[in-house]
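Written out below as structure tokens is the structure these notes cover.
Note that this complex is displayed minus one protein chain, with the remaining chains in position.
Then we have chain A:
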Amino acid sequence: MTGSPALRRLGLLTPALVTIAVLVGVPLTLLFWISLLQKGGSSGVDWASVPSLANYIRLVWEEDFDGTMILNTSYLVILLRSILQAAVTTGLSLLFGLPVALWMAGLSRGQRDLMLLLITIPFWTNLLVRNYAWLIILREDGWFSQMVDFISPVGPIQLLYNDLAVVIGLTYSFLPFMILPLYAVFEKFDWRLLEAAHDLGAPRSRAIRRVLIPIAMPGIAAGSLLVFIPCLGAFVTPALLGGGKTLMLGNIIQMQFGASRNWPFGATLAVVLLSLMLIAMVTMAIWRNRRVR
């Protein structure tokens, strides 16, 4: 009975807010700061260096031996590949997730619950283990590879360690993130709206395009973000299925903290990843607002 409700509320919220501030907020602030510093000796960061944008410039230009700046596209290529891989994965997830969500919405209550559990379980199982399972399947001496080689007209095909393997693994990892928000929309959808459009003379395809899809838009937007963002920062999938040949942003961030030991540049790459995430979120918000109007 002590204190005002507002004070009591603050007391209850303090542990959560402090934990997240100290273990998420402070580290992210430090990350921005370090991205402006230079690499140091043993600790990875030269704390005394003068803050500058040198690391950001290094993303695109490289200093030649004689001091002239030359274009270095290697990081840009990896950046573009990450965006492309994430976009393709999002597209594929939508392509497969939409029919699944539609089908689930039409099932009986018990069947829906079962499907929901079946879709959710892979999401909760270990990401590393799930990608490892694909590594076994796509291996050269695996039964799947041999089957593909058998029916392939152009001889043996290398399934592992390429962009396709990474997209398969990414789609596998994040497909549930697309299905669940879509299902949430279709579950609440008033199907009489579709029937009404149909009765008023709209052909089926038009009724779907003009009634169902616009109503599904929030689900499509949410699902796309939930797939796109973790794909951008993926580390495990390209590390296992890309085999060091098709690197993504997550891999080159990790390298700066491993072998290369250039923490400020790693921090810079992480800031780039965060910025891409923000751009994706803002773009989606603007696009959704436009559609509502």
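In this text, contacts are C-beta pairs under 8 Å (C-beta built on N, C-alpha and C of every residue); 3 or more make two chains touch, one makes a residue touch a chain; residues count from 1.
Please note the rule applied: contacts and distances are computed from a predicted model.
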Protein name, per the UniProt record, of whichever chain is missing from view ("Probable sugar-binding periplasmic protein", "Spermidine/putrescine transport system permease protein PotC", "NADH-quinone oxidoreductase subunit H" or "Ubiquinol oxidase subunit 1"): "Spermidine/putrescine transport system permease protein PotC"
Sites on chain A contacted by the missing partner chain, in the whole complex: 1, 6, 8-9, 12-13, 15-17, 19-20, 23-24, 26-28, 30-31, 34, 43-45, 47, 96, 99-100, 102-104, 106, 115, 117-122, 124-130, 132-137, 139, 141-143, 172, 175, 191, 194-195, 198, 204, 207, 229-230, 232-233, 235-236, 240, 250, 253-254, 257, 263, 266-267, 270, 273-274, 277
